[in-house]
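First, the structure itself, so that you have it in front of you.
Note that this complex is displayed minus one protein chain, with the remaining chains in position.
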Amino acid sequence: MILGRYEVLLEQRTDIRRSSALIVPVASILGALVIAGVFLWLTGRPALSVYARLVSNGYGSWYSISDTLGQATPLILTGLAAAFAFRMNLYNIGGEGQLYAGAIGAAWAGLAIAPHVSGPVAVIAVLVAGMLGGVLWILIPAIARAFLNTSEIVTTLLFNYVALFLMQYLIFGSSSFWRDPDSKNFPQGKPLPEVAHFPQLHFPRDVAGIDFPSGVSRVHLGLGVAILAVLVVWFLQQRTSFGFDMKVVGSSERAARYAGIPIKRTVIAVMLISGGLAGLAGAGEVGGRAYALDPNGLVLGLGYTGIVVAALSRYNPFAVGLVAVLLAGLRTGADALQGATGPLRVPVAIAFMLEGAILLAALGGEVFRRNRLVVRRIREAPA
Amino acid sequence: MGAIDAPVGVRPDHPGAPPAISARRIVKRFPGVVANDCVDVDLRRGEVHALLGENGAGKSTLAAVLCGLYVPEEGELLIDGVRTVLHSPRDGLARGIGMVHQHFRLIERFTVAENVVLGDRTQPLRLRRDRIEDAVAEIAETYGLPLDPRAHVGDLSVGQRQRVEIVKTLYQGARILLLDEPTSVLTPQEADALFTTVRTMTAAGRTVVFISHKLGEVLEIADRVTVMRDGRVTGDVDTGATTREELARMMVGREVDLSPRRARSAAREPMLRVEGLTLTRGGVTSVDGVDLEVRAGEILGIAGVSGNGQRELADLIAGVEAPTAGRITVSGTEVAGKGPRAARAAGLAYVPEDRLGTGLAPALSMVDNMLLTRPRSFLLDRRAARAEAEDIIERFEVKTTGPDAAAGLMSGGNAQKVLIARELDSTDGEHSARVLVAASPTRGLDVGAIETVWGILDGARSRGEAILLISEDLEEVLAIADRVVVLYEGRLVHETTAADASREAIGLAMAGVAP
Partner (left out) sequence: MIPDLSLASGGINANVWVVALAGAISFGVPLVLAALGEILAERSGVLNLGVEGMMLVGAVSAFLVADATGSPWLALLAAMAAAAALAAVHAFLCVTLRANRIVSGLALVIFGGGVARFVGSSVEGQPRGAEIDPLRIPGLADLPVIGRVVFQQDVLVYATVAVTALVALYIVRTRPGLALRAVGESPATADAAGIAVARVRYVHVIVGGAFAGAGAAYTMLVVVPSWNGSATTDGIGWIALALVVFASWRPWRALAGAIIFGFALRANFTLQAAGIAAVPAEILSMLPYLLTIVVLIALAPTAMRRRAGAPTALGQAYVRDER
C-alpha cells in the first residue's frame, strides 16, 4: 500500500517472539474494550465504571467465581467442539444446535432411563445420551461434507435454527414426552428425577470471611467432564495416529491422499466428535443446571461463544479451558449488570458485543504476531 | 495501448543513446534472503538480452523489479535515461515494459480476448466484444501467433497459452518484453517457433529479455547475456564473444557434473509391471492403455509435455488414484486400485511432482513428515522418525533449523532431498530394494540440488532399485535414464534407449506427430 511518499506493507516474521503470545491477546482485549466503550459512551454510560462492575461481578467473589465456573463448563465443551474441528479447517459452527440436541437427548435419558437405574449409571446415561444427541445433529452435515463436499459451514449453522424450533416444539408445541403434563398454561420441561442430577461441588460455608449462603456452588460434575474432555482431546491430537491423520488432512488434503490416509473417514470422525463435545455441553446444562429440558432456561449463544473461545485459544485445548473461564466471567458479569439500576444498567448483549469485538481485535492482532508492519520511505525520482 | 507496432521509442540504438532500461545497484530483499544484491543491467533496443542463472539466482526477481511488480529497496531504474520509480506492473506497462511470466497469468475461464484486454483502461465502460476480438486477431496475425480470440484459455494447450501471454503483452504496447523461462513448458519444435516470434519482435525494434537457466538456448537466441549467481551479476557478455564453458562457470561458480549417467550393470528381473492401464474420469481419458515394465537396476524415463497424463500415471501406479482398467504389479503383487498403502506394502515408493503440499505436508514438522508414509500404530511413536530425520539432515546436508521445524520452511532443494531420502529409506533397510516412482524430481531446483538428486537416483539404481522417472524436462530424462518412452495424450508413443535417442524424433513424438 502506498501512502503519500511512504510504502506500508506487512512483512512475514521469520522468528515469532514468544512474548507476542501474551501481548497479542492482552492487546486484543484492550482493543475490544475500546470498541465496546464507544458504544457504551454513545448510549450514555460510563464505560470505565461499567467495566469495573463487569470484572467485579464476574470474578470478584467466591459466589461469582462459582457462577463463572458454572458458565465456563458448557463453554469449554463448545469451545473444544469448535477448536477440534476448526483445526482441520472443518468449520462446525453448529455448536449451538448440537448443544440443544444434546440437551434433548440428555433430558430423554434422564426421564426415560434414570428412574430405573442407580445414581452413577443415571448420570452416565444422561452424559452419553447428550453426546449422542450432538453426534446425531451433526451427522447429516458431516456425511454431506465428506461425500458431497457440501460446505459444512452453512449446513451446521442452519441446523441450529432447526434445533431451536424442535426444542420449542417439544415443550410449547406439543404434549411431548419432555413436557411437564402439569404445566398447562405455562409449558415447562418435565423435571428430571434427582438420581439424574449431577453432583455439585460444595464450597466451604465461610471462605476468608465471605459468606457463601447455601454452600452449594454452581460448579457441577460437568466441569470435571469438560476438563477430562480437554485432556482427551489433547491426547487424541498429539499422541495418536488419528490425531496425526487429522493434522495431515487439515494441513494438506493432497498429502493425505498421497499417504493413503482415509480422508472421508477422518472428516466424518472429526465432525462427529466435535458434535459430541457440543452435545456434552447440552447434557451438562440439563443434568447440572436446569434439571429439565427448558428452552427458556437454556442460556442462548453458548455454541456461538464456543467459536469465539476456539478462535481466541488458537485451537489449543488447554487454552480453550482458560479462555472459556475468561469469557464466562464476562457473561456472569454482564448478567449482573443487566440487573443493576441507573446508568450501570447495561443490556446483557454487551457480553456478545465484547466477545465479537475481542474476536475481531484478536484476528487483527494475530496478523501482527506473524508479520511486522514495515513503513518505508520511497525515494521518488525527480519529476 | 492497443497499438500494433508502438511507434513511440522504437528506434534502433545509435551510439551514445541511453539504453531502453538501465537498472542501477538494485537491491531487493525477502525475509531471510537478499534476492538482488546491487544488480546492474542495461537493456538496449532491438536486442535479445538473456538473463542467465540457476534457479534462485535472482533473475526472476530482477525481472519483477524491471516490470514494476516489486519495488526495490535500493537502487534506481533509468528508462530512456530518465530516473523512474515503477510502483506496479501498470506503471511498467505504461512505459512499455511487459512481462510474460513462467507461470502464466491467465484466467482459464476467460476467453483469449478477455484475457488480452484485462486491465486495459482505454476500453469503454461497456465492453464491445467484437471489437476486442478483431484487435486481438490482428496482433496474433502480425507476429505469427495463431490464436482464436473466442477460445477459452482453459481449453488451450500450454504452447497456445504462451502465445496468448505474448499477444497480451504486445497488445498492452510493450516495447520491452520480459520472457521468464519461456521454453520450460514447450516441445523443442514449439521452442523453435517461439524463437522465430522473438526475432520478429526484435526486428520491429522491440527488446526481448530472455530469462533462462539453459545455456544452449541462451547461446542460440540471445545477443547479449547477463549472468547472475546468488543475487549478484557475475558476467555481462556478448554471446558472440563467449563460450558455453565460460557461461557455465559464471553461472555456477564451480565445476558441476551434470554429464549423463547410465546404469553400470545390466538390468535384472522386472520389478514394476503395468498392463493396459487406463484412467477415464468425467468422459476424459487421461491415461490410455499404458503398458510398461521397469527392471531392477534401471531407470525408465517418461518424457512428454506437461498435461499429457504424467501426474495421473504416477498417481495410478502409486495407488493414489484407482484405474478404470489395467493391472499394476509391484514385485509380483497386484496393487491396482488397492490404495497407496497397499502399493507401499508391496515395495513401492513415490516422489510426487508436488513436493511441498503432496509429498510433504508443509505445516507438519520434518519428524511428522517422516511418519507420513510409514505404518503407524494407534499410539504414535515419534522416536524412530526423529532419529531418521536427524540422520537425513546429516547425510544429505539438509539446511533446516531442525527436525521440529515445519517442512514448509525448507527450500525446494532441501525439501526434495528429505522427500527422496524418506521414500528411498522406506524401500531400503530390511526390505530388498524395490520400485521408486519419481515425478519431476528436479523441477525448480538449483544446479547443486539437481546434482545431488541425480546422484541419489543414480545410487539407488546401482543398488538395484527399479526407477520410473517421469519428467517434463527432456534434458533430465536423456541425462539419467537408461530407456526413454514418450507420453502423449495418455499413451506411450515412442520408445528408445537414452544413449542413442534422437532429440528430433522425441520432440516430434512429444508434439504428437508420429515419427
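Chains here go by letter, A and B, matching the order in which they are written, and residues are numbered from 1 within each.
The criterion applied here is as follows: contacts are C-beta pairs under 8 Å (C-beta built on N, C-alpha and C of every residue); 3 or more make two chains touch, one makes a residue touch a chain.
Since this is a predicted model, take the numbers as computed values, not measurements.
J.: Can you list the shown chains that the absent chain is in touch with?
T.: For the complete complex, the undisplayed chain touches A, B.
J.: If the hidden chain were put back, which of A:V26, A:I124 or A:I140 would touch it?
T.: Residue touching the chain left out of view: A:I140.
J.: Identify the residue among A:V34, A:L48, A:L231 or A:A349 that touches the chain left out of the display.
T.: From the options A:V34, A:L48, A:L231 or A:A349, the contact with the absent chain belongs to A:A349.
J.: When the complex is taken as a whole, what residues of subunit A touch the one chain not shown?
T.: Residue positions of subunit A that touch the missing chain: 1, 9-10, 39, 42-43, 86, 91, 93, 140, 144, 148-151, 153-155, 157-159, 161-162, 165-166, 168-169, 172-174, 304-305, 307-308, 311, 347, 349-357, 359-360, 363-364, 366-367.
J.: Touching the missing chain, which residues of subunit B?
T.: Considering the whole complex, subunit B reaches the absent chain at 30, 35, 69-70, 88-90, 93, 99, 101, 105-110, 114, 117-121, 123-127, 282.
We take it that only the chains that are shown with their structure count from here on.
J.: Using the touch definition from the top, list the residues of subunit A that touch subunit B in their complex.
T.: Spelled out, the residues of subunit A in touch with subunit B are 2, 7, 11-14, 239-244, 247-248, 250-252, 254-260, 376, 378-382.
J.: Quick check on the complex: what are the subunit B residues that touch subunit A?
T.: Touching subunit A: residues 31-32, 71, 73, 76, 82-85, 87, 318-320, 339-341, 344, 350, 352, 354, 357-364, 368, 371-373, 376-380 of subunit B.
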